[in-house]
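Omission of a single protein chain aside, the complex is shown with its protein chains in their original locations.
Letters are used for the chains, namely A, B and C, taken in the order the chains are written, and counting of residues starts over at 1 for each.
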Amino acid sequence: MEKVKDIKWNDGMKVSDLTERMGNIGFQATELKKATDIITEMKRSGAKTYFTFTSNMVTSGLRGLFAQMIKLGIVDVVVTTTGGIEEDIMKATGENFLIGEYRTDDVALHEKGMNRIGNLLITNESYSKFEDYMLPILKKIYGKKKRLTVTELLREIGLMLDDEDSILYQAARKNVPIFCPAITDGSLGFHLYMFQQDYPDFVVDVVRDFSTLLSSSSYDDKKGVIALGGGVSKHHAIFGLLLNGGCDYAVYMTTSRTYSGSMGGATPNESKTWGKVKVDANEVSVIGDVSITFPLVIMRAMDVMKKEGLIKDE
Amino acid sequence: MEKVKDIKWNDGMKVSDLTERMGNIGFQATELKKATDIITEMKRSGAKTYFTFTSNMVTSGLRGLFAQMIKLGIVDVVVTTTGGIEEDIMKATGENFLIGEYRTDDVALHEKGMNRIGNLLITNESYSKFEDYMLPILKKIYGKKKRLTVTELLREIGLMLDDEDSILYQAARKNVPIFCPAITDGSLGFHLYMFQQDYPDFVVDVVRDFSTLLSSSSYDDKKGVIALGGGVSKHHAIFGLLLNGGCDYAVYMTTSRTYSGSMGGATPNESKTWGKVKVDANEVSVIGDVSITFPLVIMRAMDVMKKEGLIKDE
Amino acid sequence: MEKVKDIKWNDGMKVSDLTERMGNIGFQATELKKATDIITEMKRSGAKTYFTFTSNMVTSGLRGLFAQMIKLGIVDVVVTTTGGIEEDIMKATGENFLIGEYRTDDVALHEKGMNRIGNLLITNESYSKFEDYMLPILKKIYGKKKRLTVTELLREIGLMLDDEDSILYQAARKNVPIFCPAITDGSLGFHLYMFQQDYPDFVVDVVRDFSTLLSSSSYDDKKGVIALGGGVSKHHAIFGLLLNGGCDYAVYMTTSRTYSGSMGGATPNESKTWGKVKVDANEVSVIGDVSITFPLVIMRAMDVMKKEGLIKDE
Partner (left out) sequence: MEKVKDIKWNDGMKVSDLTERMGNIGFQATELKKATDIITEMKRSGAKTYFTFTSNMVTSGLRGLFAQMIKLGIVDVVVTTTGGIEEDIMKATGENFLIGEYRTDDVALHEKGMNRIGNLLITNESYSKFEDYMLPILKKIYGKKKRLTVTELLREIGLMLDDEDSILYQAARKNVPIFCPAITDGSLGFHLYMFQQDYPDFVVDVVRDFSTLLSSSSYDDKKGVIALGGGVSKHHAIFGLLLNGGCDYAVYMTTSRTYSGSMGGATPNESKTWGKVKVDANEVSVIGDVSITFPLVIMRAMDVMKKEGLIKDE
């Protein structure tokens, strides 16, 4: 067994070194170090990598990191929720989100047209501009195809964006499918609906996307998942993996715990009973807000991959 | 201001009395008492009531209570996830779920074909039977209509069930729409997909269901929401309410907290900035596992409604 | 294995019946039902019962229930923190605590001399009166004995109180020792210090109380613990049990989880490695705010004990 080792400060320590040493601190620091090792191993093995996150993470500054991971070939399949799609597009078209406070005058914010998500703010104006942006785009896409799956729709949108830090932009260029099973659950749903009012033969075929999910890793020997948060995003990825034989590597990072039976709190062990995660998989659960934990995990993994030549394009 | 009052045991206390007294205990007990008052007031005002829950709650024994609430006219709109639909159907067709342990030999469970959700178990056999049950049903529905919204699909299924304790059964009979924006995220999605392989003109039109959502409370003066847990279910309801002017009553019951910006942790105050909850709404957040907190809240509310003649059909 | 059973409302349900049915709901409801069974079994076996709680629970309305449990012989040893002692005395001498809000104008509260604990409030005036009350009491006690252990000190105070709902009052009458290892951590510490300034030979001998702890269950065949919350209170009880051979019954009720290695989050399983809980003990952990969960657990246990004649004095 490894020993606990006292950590100490030295001037100018690198993130990689801190993450490395966390392995010997104990508690969640130790699990975090395991996560970085598992992700590195996932890439070494050439595993098809599923990556899931919730919309609040796209609201946050993690979005650029997610886009960069797609660009550098670290992830192969993405699953998220509608809010994540919308906010990626808003940012790609120049909108800015603001840093606020958790405890604030919410009535005043409402009157100023500022919508709060924890300590972040999105203005009503950003939503208006999003509407203005989406309608012509939907027309163009409809011009090409009248019945699309969600992954097709998101790919088409991504191809029209022009922002290196955009998840949709990078995914479209790298042929990374973005699944969003609850595509209508947000403003985008409203815009799709308004569009369909004018063009009744416009169909978003969620059912046919199941075929995309099934084939997403059916020919892959090794598979892995990095699930940030819970909900439909996490479930859709691990359910897809179940249908393809289960994954060999699983990193779950969440603030939820197992006691109420929630998806966010479901551990890799629980997933093993379902066959979503293989019984002999290399897996870990890291408890904590990903705005802090994920940069530590992925930045060391990327430093190591870089050194080992696992990151090609930069 | 109210005073803290010491609670004491007396032999054979009623649930209503305990919940009532909880108002003066403090901490979450006090919030729980507020929740029961807000729900009672919601019904007194005739507010259109949205009710959301996650699939694990349908796995649990709360499902019968949910069905009963629909039967007795306490809720008018339901939002849930695919797992909740599947498990309601499984139970309605005679399947049983089992009580297990959180900490158990998960590899052994996997080998026995038992899938774990916290301390509950669903067998692989229940999923097989669900498949056998669904295919002929989809054929019948397709015979009537080739392009359906999700609410239409779930209503058709509900009409074919025969179980008083079923959510879909009661909802179909009471004209309560069940929204499930991520309908393909589960076995049901797979069965829909397999069916569509044989009948390519079968379309589940998620986009058109937006019209159902928009009209779900557009003519209602007062609106309320009871949201158990977070995720897409909660978001879809409060987003629908936003489009219809926001709600006057909000009861959020969850294990999530606000610090990571999750939907589960979003408070009524946060929702006010968006206009999902009106700025002067009567609202509360109760932190805790709903398997414990919800029966306390709703049972006192129902005792009071019964007394006040607000429950008609029994 | 037990089956999940759907719960339903019926008018006027009793707390005992709800708690009983919770066993078949799943998730924490199932664990809560186990807790009530273990406590009942603890009493049937005649186990020496340790009961621990934190000061905020005494601030809350649970205090009367705790006192009643001591009065009815349900617990034999109590461990708490200084705040719990102070607030029990304040209430016993007529002070009232108020119900406030979690989210409030804290600067305004400070200016009004109102101190907040979650959604509860204690006035500065209550602290002043506590000081006025304590000084003559300490003089009387010093008149009897100059060097006391903490359990002796708290017993002497309890004997001077006159309130049926007081923990110290009932404990003194029932010869239930109250351990408070961090006795100086609060106003009481300040008053003891001021008193010692005038009477330097006044000694609170915390070390000698270890003998009381050691003998608290050294002759008992069976031992049990009901630990509400974590911290020093929980640790002191289970550490005392370790020294006496470990306990046979353990009910831990807490909002903390195991991932950060905290005492509050320590599970009965973790305690087994230490020998604090016997390896074959009957044990459970219930996650949730005790202001809600504990009344459910103990009220059913007391209804059953009453029926079985295990409650003598009433």
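Here are a few things to note about the model shown:
Just so it is clear, a residue touches a chain if its C-beta (ideal position, glycine included) is under 8 Å from a C-beta of that chain, and two chains touch if they have at least 3 such contacts.
From a predicted model like this one, the values you see are computed outputs, not experimental measurements.
Within the set C:L154, C:I183 or C:I298, the residue that contacts the chain not displayed is C:I183. Listed by residue number, the positions of chain C touching the unshown chain are 54-56, 59-60, 81, 83, 102, 106-107, 109-110, 114-120, 181-186, 189-190, 192-193, 196, 202-211, 214, 229-232, 235-236, 239, 243, 255-266, 269-270, 272-275, 279, 289-291. On the side of chain A, touch with the chain left out of the figure occurs at residues 1-9, 11-16, 18, 21-32, 56, 59-65, 67-68, 91, 96-100, 103, 118-121, 165, 269, 287-289, 291-293, 295-296, 298-299, 302-303, 306. Where chain B meets the chain that is not shown, the touching residues are 26-28, 103, 257, 259-261, 287.
Basically, only the chains that are shown with their structure count from here on.
Where chain A touches chain C, over half of the residue numbers in use are shared by the two copies, so each contributes mostly the same positions. Between the CA-based centres of chain B and chain C the separation comes to 36 Å, rounded to the whole angstrom. Distance between chain A and chain B, defined via averaged C-alpha coordinates, is recorded as 26 Å. Averaged C-alpha coordinates put the centre of chain A at 44 Å from the centre of chain C.
Among the residues of chain B, those in touch with two or more other chains are 56, 59-60, 118-120, 269, 289, 291.
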